[in-house]
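Note that one protein chain of the assembly has been removed; the remaining protein chains are unaltered in position.
Here is subunit A:
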Amino acid sequence: MYNLLRKELKLGVSPFFYVLPFLTGALMLIPGWLYFLVILYFCFITIPNMFGGYKSQNDLMFTSMLPVTKKDIVKAKISFVVILELLHIVVAVIFGMISIRLYPKLTYLFFAPSLGFWGLCFVMLAIFNIIFIPMYYKTAYKYGAASIASITAAILFAGVAEWLGIANPFVFDLFKGTGAGNLAIQLSILLIGITIFAIFTIIAYHIAIKRFEKVEI
C-alpha cells in the first residue's frame, strides 16, 4: 500500500500538480472573490488531467501486473486524491488567513475565508468524491462522464450555498452575521464538514472496490 502511494507520488502525475495548489491558493488574495472557485480548480484542472494521464500511460495495466491486491490499488489511488485535495485546502487556508489580514474592513458579498467556509469546502469535495470515484471505477479508465457529473454537483452545491448565504437569513447570520465571530460555531461547521468529507470518501472507496473487482483489465 505504501509503495503504491509512492508510485502515485513519483510516477503518477506531473510535479506541476503539486505546484498548482499554490497558484490557485494565491487566488485567495483577490478581495471578496467567490472563494469556492479556488477549491473547484482542483476538480476542473487536476482531476481530468491526472486521470487522462493514467489512461494514456496505461497505468491500470502497469499497476495490475505488480504484486498488489486490487483493493490496495483503489485505496492508494483514493488516498492520493485525498492528499491532493487536502493540499489544495491547506494552502488555500493559509492564503485565506493572509487575505483576511490584508483587507480587514472588506464587506463580503460571498463567503469570507472563515473556518465555517472551509467546512463547506470539505462538504463540496465530499460530494465531488462520492460521485467521481464510484463512477470512475466502473471502468477504471473512463473519466469524462464521471468528471462532468461530479464537477456539476460540486458547482451546484457551491452555488446553492452562496445563494443561501445571501438570501437565507439563517445561513447569512451563521456565516456573515453574529455567527461569523463565534469560534464555537465556526469550528463546529468545519468539523461537521470534515466528518462529511471522511464519511463520503470512505463510502466512495467501498463502492469503488466492489466495482473495480469486476473490471476486466
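Basically, contacts are C-beta pairs under 8 Å (C-beta built on N, C-alpha and C of every residue); 3 or more make two chains touch, one makes a residue touch a chain; residues count from 1.
As a convention for this text, contacts and distances are computed from a predicted model.
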One chain of this complex is missing from the view, so tell me which of "TIGR03936 family radical SAM-associated protein", "ABC transporter ATP-binding protein", "Na+/H+ antiporter subunit D" or "Anti-sigma regulatory factor (Ser/Thr protein kinase)" is its UniProt name. "ABC transporter ATP-binding protein"
By the document's definition of touch, the residue of A:49, A:64 or A:139 touching the omitted chain is A:64
Identified contact with the non-displayed chain, of A:3, A:168 or A:182: A:3
So which bits of subunit A touch the chain we can't see? 3, 6-7, 10-11, 57-59, 61-62, 64-69, 214, 216-217
